[in-house]
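All remarks here apply to the structure that follows.
Up next is subunit A:
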Amino acid sequence: MRSIHSGSTRRRAAFAALATSAALVLSACGGGAATEGGGGTEGGSGSDGEQTITFIPKQLNNPYTDVVLGGGEDGATEAGFVSSEVVGPLDASASSQVSFINAETQRGTNVIVIAANDPDAVGPALEEARTAGAKIVAFDSDTNPDYRDLFVSQVNAKDVALIQLELISEQIGGEGEIAILSATANATNQNEWIKFMEEELAANPDYANIELVAKVYGDDDDTKSFQEAQGLLQAYPDLKGIISPTTVGIAATARYLSTSEYKGKVALTGLGLPNEMRPFVKDGTVSEFALWDPAQLGYVAAFAGKALADGSITGEVGDSFEAGELGEREVGEGGIVLVGPPTVFNAENIDDYDF
Partner candidate 1 sequence: MTHFDGGSEATDPTAPERASVLSLRGALKTFGPVVALADGTIDLAAGEIHALVGENGAGKSTLVKILAGVHQPDAGEFLVAGRAVSFRNVADSKAAGISVIYQEPTLFPDLTVAENIFIGRQPKGRFGLISRLEMRRRAKELFDQLGVPIDPDRVAEGLSIADQQIIEIAKAISLDARVLVMDEPTAALSGVEVERLFAVARRLRDAGSGILFISHRFDEVFGLCDRITVMRDGTYIATHETDATSVEAIVREMVGRDIDALFPKTETQAGEVVLRVRGLTRPGVFHDIDFEVRAGEIVALSGLVGAGRTEVARAVFGIDRYESGTVEMSGRPLRHRDPRAAIDAGIGFVPEDRRKQGLVMDLSVERNTALTLRHSLARFGVISARAERAAAETWGRRLQVKAGSPEHAVSTLSGGNQQKVVLAKWLATDPKLLIVDEPTRGIDVGTKAEVHRLLSELAGRGIAILMISSELPEVLGMADRVLVMREGRITGHLDRSEATAETVMHAATASLESSR
Partner candidate 2 sequence: MSLDRTVGAAPAHPTPGHSRPSALASFLRLRELPVILALVILVAVTAALNPLFLSEQGIKDLLLNATILMILAVGQTLVIITRNIDLSVGSILGLVAFGTGSIFVAAPNLPIIAVFVLGMLFGAVLGALNGLLITIAKVPALVITLGTLYIFRGINNAWAGGTQYFAGDRPEAFGNLSVDTILGFPVITLIAVVVVAIVAVYMLGTRPGRDLYAIGSDPDAARLFGIPVTRRVLLAFVVNGLLAGLAGVLYASRFNSVGATTGSGLELDVVAAAVVGGVAIFGGSGTVVGATIGALLLTTITSALTALRVDKFWQQAIVGILILAAVVIDRIASVRSARKLRIAEARNV
């Protein structure tokens, strides 16, 4: 750098300025790596006791994800991983997770735990990671089953769907128009629940008078969900209730309802975080909603990853492993591990939960 800088022409000076800055920026980043990245350097071997785990959520900086990852970190420590990392994109687009998977593959991470934004887009990258020796655990949102060893599911998809239907039916008195405000149109888990809801609505005579008039997508974006909720109420004046099987969607919809004339007139239920929903339960906008404990999801996924990495299970149906304080878990049909039943929150019990 010095010799270049001593040059006298303008363009050299400009170059020097750029090069210096680039180097500075990088050394800053490198500095960060030196302190925390040490584990990664030796973590690649994959041999006994030196195993590493990395969580790749749908996107960083999402409150629900943070709770899940909190459980994951705990689980990873308890399960005995030497290092556990969280990396991920800032936007939940289909392709944005791929280069993170690539980087982890190259680092030789033993277990990759992923909540897929798109079941197929991450496929080829996960294949490569497996070829390189990594074990893949999907959690929260499944990938195409071909690309992972296990899927740690919140709960039985059908149970989640049914409980939400029960709640809404109760709240609207068993008849009237309802709508669904979901996350992204491609979200694997939401789509599965919606499918079960539709089937149940058609089959169960108890729900014969309930009509599902619309499905809209708020893309797990606060503003968009808010406006979708608003549009629903305008387009369907007779709407009696809304199911929002996503934490962002239900909170945004609750916010809209609580600030509009529809408050108390249109029922709302779905899956929400107690901390986010507390004011809306208290002010009467929402009477009951459901969710499982997200922390358990991460916790179990970490133990599943450990069992896979140790070779104690392979992901076959019937395999079972110890998941710390949550006890033994068994791999079910389709390589799915269930975490636990959903909890229903209402004004009475909501203050007992803090997540």
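Here, contacts are C-beta pairs under 8 Å (C-beta built on N, C-alpha and C of every residue); 3 or more make two chains touch, one makes a residue touch a chain; residues count from 1.
How these were chosen: all candidates are chains of the complex that A comes from, given by their letters.
Remember, predicted model here, so these are calculated numbers, not experimental data.
Of the numbered chains 1 or 2, all belong to the complex, but just one touches subunit A: 2. In the complex of the two chains, the subunit A residues touching candidate 2 come out as 60-63, 65-66, 90-91, 216, 221-223, 226-228, 230-235, 237, 248, 251-252, 254-255, 258-262, 275-276, 278-280.
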